[in-house]
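What follows is a single structure, and I will ask about it in a moment.
The complex appears here minus one protein chain, its other protein chains still in place.
For chain A:
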Amino acid sequence: MADNGPVAAKRCDAGSLSSVSMETILALTELEDLERVYQQLCAEEKEVDSELERLVGQEGTIHTKMLALQRMGPNLQLIEGDASQLSGMITFTCSLAENVSRKVRQLDLAKTRLYNVIQRADDILDLKFCTDGVQTALRNEDYEQAAAHIHRYLSLDQSVIELSRQGEESSAVDASLLMLQDAEQKLKVIVAEKLDEAVAAVDLAQVERFFKIFPLLGLHQQGLDRFGQYLCSQLSSKAEENLLLASGGDLGEKRAPLVFADTLTLLLEGIARVVETHQPIVETYYGPGHLYTLITHLQQECDRQAQKIVDKFIQQRGYHNKFQVAQSNMMKSVPGEGIEPRELDPVLTEVTLMNARAELYLRFLRRRMLADFEVGDAQSVTQEHQQNTEKLLKHCLLSRTMQELIGYYIPMEEYYMRESVNKAVAMDTYEKGQLTSSMVDDCFYIVKKCISRALSSSSIDCLCAMINHANSVLESDFREVLYNKLRQGFPATTLQDIQRGVSSAVSLMQSSLQQGKFNTMGIESAEHAKAAFLVTLNNVEVCSENITTLKRNLENDCSKLFNQGAGSGEQAKIESCLSDLVDTSAKFKDLLQEGLTELNTTAIKPQVKPWISSFLSISHNIEEEEFNDYEANDPWVQQLIVNLEQLMAEFKTAQSPVIYDILTSLMTSLISIEMEKTVLKCSFSRLGGLQFDKELRSLVAYLTTVTTWTIRDKFARLTQMATILNLERVTEILDYWGPNSGPLTWRLTPAEVRQVLALRVDFRSEDIKRLRL
């Protein structure tokens, strides 16, 4: 206990730093515990010592910092002085500024009031001046002057006038106001009367004079109404005159078939000219945005007159009548009874021209009205104006009438197209030396003509509808015609007879003679059917191409239309309709493929097969002597080549290059397959293999000259078979097989290689079996 006393006391001073409290130490009784605590306390003492040393070490730096701070002392005092001085100055400036600005504000207020006073004084003076001016002007019949005074009065601030009336001179102001209002009413009446008089007298100068006065009196609407009426009456008389000329006049002229389109054009051009000439006046005197109102008036007259022209057109051309005949004829689908398509030609052209004129006119109006709104306020040509404009143009009677005309036009044009195509089919002729017959060119000429006419109407919907109909005619009607012709098939047997040459022809003649009649008709009609089939194949191929060309040309034509500003939605519509033509073109391609397959199976296969199988009758199990004999007199391949040449020569002259190419390709495939089958049925000696190799080489060399396709690939298997049949001994195959194959890719399986090896009579089957492939 006594030992621990000082330590404990010291620890006590250190207080909280020690982890062992005094009480704990005092409570300790065991020596072990005491020692442990002692150790602990010693360690703590060391720590405290090092800490103390570190703190003492810092003393130097703290001292230097203190010195620096002491040196800064006086400076701080200086700064404080400056700062308070600055603050004083700012306060002073601030109050000064406030003083000044208060005065300025007061001045400003005073100035504004002064201006107002001057304004009002001016207004009152003006009022008086106007009152006097109006009287004199009215007396002098100087209506422009009077209207200018009234305009001045009307543009005065009404509240100012009210205020003035409350002032001292109220009675005087009241009197002049009354006088002004009186004069205003009087002037309005006079101007209206004068304008009516001028309208009645058809005095354009006077009409325009009074028309200009209306907006000054705040009567924009009335002025435009009256002016519109005047212009309408002018248009009306002119239009009626024109219509009378058109319907009664000499129809012998060149333009007679288009006389109603011309009359409509005159009307629309007349209105366009009126708009063009009067737009400046309206814009100058009425301000921008008022052209719409004037055009609304003009459009009413336009609708009336256009309706009259169209009515007359329908009546004189028998438009509805023709429509009904065409319509009922299409429903019954009985050809020949209805109206001649040719008779519809002029009326269809006239309708499309009329619609095109109307579209052009409406486009002109739209451009003018929107431009006029735009002058008023570029930002506010918004929705409302645009909607009003569109509503006026799209739903005006002219538009509706034209839509009706086009509604009748489409079925008639469809009728024209279907009937003309039927005719072209019925009158189909084929001239020797031509690849296609006349109906293909005729049919596409008609389709193109009809679509072009629809396009010339400038109506996108009309164009789309005709593209749809054209597509339908081509895809259903016309394709059906070609399909049926192909279905009659290619007369196989007779052709074979002819191809077999003189001997068979003789036998045919003999058999005919035996039957007691010489049947050349059979040969001739078969010849005819054969030519018809080949021509139809060409027709199908050209159709497919023509449709693609038609689509491309229409795309070009339409892009011109879009440059004139049709919307993107319209463009998408046309493109969608045109894209259907691509499908139709593909359908013709399918048909061509079908026809070619038919030709291949009926005309080529039955002929080529026996030629190839005659290979069987030529022994290839030969010795030196026979080989030399073959060398001198070719037993098989030369005849085959001659036969093939004869067969293809006919197709070469009768078919388009594209079809001829496909045919030769089909034929070479056929030959290679048949050859393979035949070779596997033969047996070969060493020299027989060599003979076959020679024969194959000649055949491939010949076929290479007649096709544009590469045929080496098709004959790869056969060439490899020839290689095998040419081996000296069985094991030689290993020089070409597996790792030794080099650039050669084997198309034969190991089993097939064995099969071919077995064809050699001199190869032993044990050797073949023993091979490791």
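Points to keep in mind about this one:
Following the convention adopted for this analysis, a residue touches a chain if its C-beta (ideal position, glycine included) is under 8 Å from a C-beta of that chain, and two chains touch if they have at least 3 such contacts; residues count from 1.
What we mean here is this: contacts and distances are computed from a predicted model.
Within the choices "Cytochrome oxidase c subunit VIb-domain-containing protein", "RuvB-like helicase", "COMPASS, Set1C complex protein" or "Ras-related protein Rab-30", the name that UniProt assigns to the complex's undisplayed chain is "Ras-related protein Rab-30". Of the candidate positions A:S438, A:Q571 or A:T707, contact with the hidden chain is made by A:Q571.
Across the entire complex, the residue among A:L180, A:A465 or A:L647 in touch with the chain not shown is A:A465. Of the candidate positions A:P257, A:P288, A:P411 or A:G489, contact with the hidden chain is made by A:P411. Among the residues A:D345, A:E545 or A:D580, only A:D580 touches the chain that is left out of the figure. Where chain A meets the omitted chain, the residues involved are 391, 394-395, 400, 403-404, 406-408, 410-411, 414, 459-462, 464-466, 468-469, 471-472, 568-569, 571-573, 575-576, 578-580.
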